[in-house]
Every structure is written in structure tokens, then in C-alpha cells.
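Missing here is one protein chain; the remaining ones are kept as they sit in the complex.
In this document, chain identifiers A, B, C, D and E correspond to the written order of the chains, with residue numbering beginning at 1 in each.
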Amino acid sequence: MDQDRFERGKKQLEAMSGTGVDAMLDNLKGIAPDLARYTVEFPYGDVLCRPGLDLKSRQIATVAALTALGNAPVQLNAHISMALNIGCTREEIIAIITQMAVYAGFPAALNGMAVAKDVFADRDRKGLS
Amino acid sequence: MDQDRFERGKKQLEAMSGTGVDAMLDNLKGIAPDLARYTVEFPYGDVLCRPGLDLKSRQIATVAALTALGNAPVQLNAHISMALNIGCTREEIIAIITQMAVYAGFPAALNGMAVAKDVFADRDRKGLS
Amino acid sequence: MDQDRFERGKKQLEAMSGTGVDAMLDNLKGIAPDLARYTVEFPYGDVLCRPGLDLKSRQIATVAALTALGNAPVQLNAHISMALNIGCTREEIIAIITQMAVYAGFPAALNGMAVAKDVFADRDRKGLS
Amino acid sequence: MDQDRFERGKKQLEAMSGTGVDAMLDNLKGIAPDLARYTVEFPYGDVLCRPGLDLKSRQIATVAALTALGNAPVQLNAHISMALNIGCTREEIIAIITQMAVYAGFPAALNGMAVAKDVFADRDRKGLS
Amino acid sequence: MDQDRFERGKKQLEAMSGTGVDAMLDNLKGIAPDLARYTVEFPYGDVLCRPGLDLKSRQIATVAALTALGNAPVQLNAHISMALNIGCTREEIIAIITQMAVYAGFPAALNGMAVAKDVFADRDRKGLS
Partner (left out) sequence: MDQDRFERGKKQLEAMSGTGVDAMLDNLKGIAPDLARYTVEFPYGDVLCRPGLDLKSRQIATVAALTALGNAPVQLNAHISMALNIGCTREEIIAIITQMAVYAGFPAALNGMAVAKDVFADRDRKGLS
């Protein structure tokens, strides 16, 4: 196992999600420990912590892509929250999702917005931006 | 016809593409004048010129989404070029497309990168950034 | 704001959905007023009210596309209901969705049919066709 | 082999395409005879020849779905041509594809329109509607 | 109706699912009898019972495809269970779904794994492998 990438990814994921990674991964580790490890190592340990693009722009890209694909509401929820954690405003999230009506159609945008609404309500309850 | 939205969209599209819109639309206008008009009015006259998100972030979102969807290489080509026109660097484009390997798989990222390579080569020939 | 398109779209949407638009949009307006407005203006104020294709054929096209895409069950539900409201029969809805097994695979058709079943049961309760 | 379904499908496909099926299938039969046979039997022998929806509405559904899916231009080409053969007008085809901008995004509609343009030009050369 | 294909498909589906087909289909037969019949005849009566590929490999192909498509969790659930019934191990299912992170992205793999987890828990309760 590549301890460096895992530790680097874990730190990156914790910085973005604002919570410990262990609880998040325990669920997945029980059934698919390789996928749990890859999910930390490759996206967070290899890609998102790279120079070349600032982290806010990276989250804009991810929120746009997941809204457009339209079949990953759980991950869209998590990435909207991470985007807000690292400095995106709610207004910016709404603008990205609205824009996807152009490139992926209105149903994709409307379903993405329903996810954003859930995230915002959840963060209101927790007193988060 | 809503002259304001069309004119606003045309100006926006010309500013982003760096060329006149008429040549671009003539091809489409001959067969589908409504779609040609909508393509100026809604994306460019309504959405992309809105406040709430800066134009560079909007292009990052579009390049990400079109790479992830993977079935619109012609439009991805045009939007990579517009992104470069309005201030994205080639390094940023490459980072966005690379990141899509995480969210949409390696084939989507590799095919998006092939489009970027064509855009870069074409711009090299024209002496563009 | 383009009052004509919005009013035209609102009238079109109300005629198709058989209910007031305000309740439907209030939910979305609170979080994303631009997207709420676009959802009335562009699909209903620009596209669906155009000549060139009768409204029943337009709904057949939409039900087919949403079944095939397979990631917009909420919108498929709404459009099956609108299709029935403007004169499609349940038998026709079933035939469209069944046909999508050919072009988008059996899972898309089976999931579309589950949505249709919900719509029909809901309309039975309300005494609608 | 189920001769009835194959013969019924062959007749249906020939009626819609206006040409003999044999040439069309020879290419596929050489490599994948089962898939060639299924392609006649299931879509044409089972589904498209069923009562419950008129053939023109069936082609509207297929053109809409293939435009929205956006990854089957060869089949979209064939089905636009069949739609015109069985009584759709070019104006109707253009309206269906334009409408897909709403449900699947502008890139899907623009790429679908490019296919329609090819079909129309080819039919112009052949003196077809 | 083609009694042979239906009976052959029914037998194939029962062998794979380990339960009677009638209960499974009754739900669908009430609303869409043609689609119910096609679902037995074409996938099970024509395709899955063919020589050319062993049944375990066929289920690996289906689990991979449904995980990658990402919009058919109900069918993925059923096909993971059938794969286990006909001799795949849980470890193999996990490996297939994990691999889809490469070809369809991490969200598709993570959502597929959540479905597998449900299937495994359900089978634990029933004392199945």
C-alpha cells in the first residue's frame, strides 16, 4: 500500500469535507476495502491536490459534471458541500447548476437544484455557510 | 422575436468566441432558424451573461460537463477555445479534463484530452494562447 | 424580464398541467428564481407553444426522451401526466415506453413503466383519464 | 428460428426504409448473425408493428430518444429517414430535434440537427421528400 | 405469441433468479403485458440462453454494464443476485464494480457498491451465498 498517497489524500479529503475520513470510509471499508482506499488515494491523493487549478475551480468543475451526468445525487450532495466548505458561495453553486440546463437539459438542472436545496437546508441546521 | 436577448446573446457569444456570430449561425439558420436563435438567446443572452458567477468559472463548468458527458466533441472544442479566449490557461484546461477521469472515467478524460489537443494545435497555427 | 415569454409560457404550462403554475414554482423560486423563470420561459414560452409539431407529438417526444435518458423520473412523471392531459391515451404512453426497450435497453423501459404506473394510480385516485 | 417474427419484421423494416433488408443486413450477418436477426425480429417484428401507437408517433419517439441519447448518429440518420418515409415532414423532424435542447441540452440538439441536415441533403440528391 | 421463446425464457429466468417468474411478472403484466412478455422472451429466451458465452461471464458483463450506466439500480440489484445464484462469488462482484471506477468514474462504482451491499445484506438474512 502506498502510504504517502493515502495520507495525502486523507488530509485533502478531511480539509475539504471538514470531518474525519474514518467514519465516512468505515461503511465502504467493510465491503470493498480496495475501493475505499482508491477513493482516497486517486481523487484526493493524486488529482485534487495537484497544482494547475485552484481548489475552488476544481469543485466548480465537479459540481458541474455531476449535475450534468445526473445519476450521482449522493456524490453531488457531498461535492456541493465541499465546494461551500472551500469558499464557493451558495449563489455560485446555484449559478453552476442553472447553467447545466443549457448543456445537459432542464431535468438535469432541476434535479441538481433539488440536491443543492437539501444541502443548503442541512447546512442551515448546522449553522454552516 | 426578443431582440434584446438576441442582441445581448450575440454580443456575449462574439466576445467569447472572438469571431462574428453570423458565419457561425448561417449554417444552422438555413435548416433550423429557431434553434439557431435559441442557441444565441438562451445560453448567451440569458445564462452566461448573468451575474452570480464569473465567466471563467462558467467556462470551467462547461468544459467539465461536456468532457464528462462525452458525446459532444464539437461543442467541447468550441468551449475549450472560448475558455482560453476569456482567460483560462492551457494548463487549467488540462487539469479540468484530467480531473474528469475521477468523476466520469478514464475514457471520458482521454477523449476530452484528444479534443483539447486539437484545439491547442489549431490555436498554435493561429498564434493564439 | 421578458414578460411576454413568461406569460405565454405560464399559460402553456397551465394548459398542459391542468393546475396553477405558481404552487409548482414556489418551491424552486425560493432557491433559484432564475432557473424557475427559465423553466417557464424557454420550454413552455419558446419551444412547446411553437407551430411545426402538434402538442401531442411533442409530448410523445418528451416521454420517449426522458424514458431513454433514464435519470429524470420526476420530470418523466410530470410529462406523462401532461401527455394524458392533452389527449394521449394510457395505451399510447405504454407503447412509447415499451418501445424504448429497443433504443435504450430493457432497464430504461422497465424503470419508465414503473413511473407510468405511479402516474396512472395517482390519476385513478383523482378520477382522471 | 422464429420465421414468422423475422418475416414480419423484415416486411415492416422494408416498408419503413423503402429498400430491401438483405443488403442492409449482409454487412452485420457476416460477423454477428444473431444480432442481425434480433435487429429484424425484436424492433420490427415485435415492437414497431404492434397496435397501440401509430407508426408516425413511433418514429417521433425514436428520433427524440436517439437525439437525446446523443451517441447513436448512424441510427438517428436511419430513423430520421424512416420517419420521412412514413409521413413525417422535415419541419416536424426539425421541431422534435429542436425540442430536445430543453430535455437533453443544446449540444444534443445541435448534433442531432447536424445529422438531420445530412439526411435532408442526401434525400435532396435522391429526389425524396 | 411465440410459446417456445417464452417458455425457454421463463425457464432460463427461473433458473437464474431461483424463484418463480409469475410473481415477478404479475406486477408488470397488469399494466404492460407486452413489455412483460418481451422481458422474458428476448433477454432470457433469445440472448442469455445462447451458446457462445458461459452464463457466469454473461452476468459479469451485465453487472459491469449496469454499474457503468448508473441509472438502473433495481435491475443491478436483480442481476447481482442472479450472478451470485449462478456461481459468481461476492469477491468477484466487488471486483467488477470496483473496476468500473476506471471506466465510468468513482460515483458509478460507489453507487454500484451500495447496491451490492444491499444485495449481500438481503442474502445474509436469507442464508444465501
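One rule holds in what follows: a residue touches a chain if its C-beta (ideal position, glycine included) is under 8 Å from a C-beta of that chain, and two chains touch if they have at least 3 such contacts.
The structure displayed is predicted, hence computed values, not measured ones.
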item: Sole residue of E:Ala15, E:Ala65 or E:Ala114 that reaches the chain not shown, by the stated touch rule; value: E:Ala65
item: Touching residue (missing chain; options B:Met24, B:Ile86 or B:Met113); value: B:Met113
item: Touching residues on chain B - with respect to the absent chain; value: 69-71, 94, 97-98, 101, 106-111, 113-114, 116-117, 120
item: Interface with the unshown chain - residue positions in chain D; value: 28, 31-32, 34-35, 38-39, 42-43, 66, 69, 71-72, 74-75
item: Touching residues (missing chain, whole complex) on chain A; value: 2, 4-5, 34, 38, 42, 46-47, 50, 52
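We take it that only the chains that are shown with their structure count from here on.
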item: Duplicate of the C-E contact set - from A-B, A-E or B-C, the pair where over half of the pairs recur; value: A-E
item: Type of chain A:chain D copy interface by residue overlap (half), same or different; value: same
item: Euclidean distance of C-alpha centroids - chain D vs chain E, Å; value: 29
item: Where chain B and chain E are represented by their mean Cα positions, the distance between them in whole Å; value: 40
item: Cα-centroid distance, chain B relative to chain D, in whole angstrom; value: 30
item: Chain A: positions in contact with at least two other chains; value: 42-43, 66, 68-69, 71-72, 75, 94, 98, 100-104, 106-108
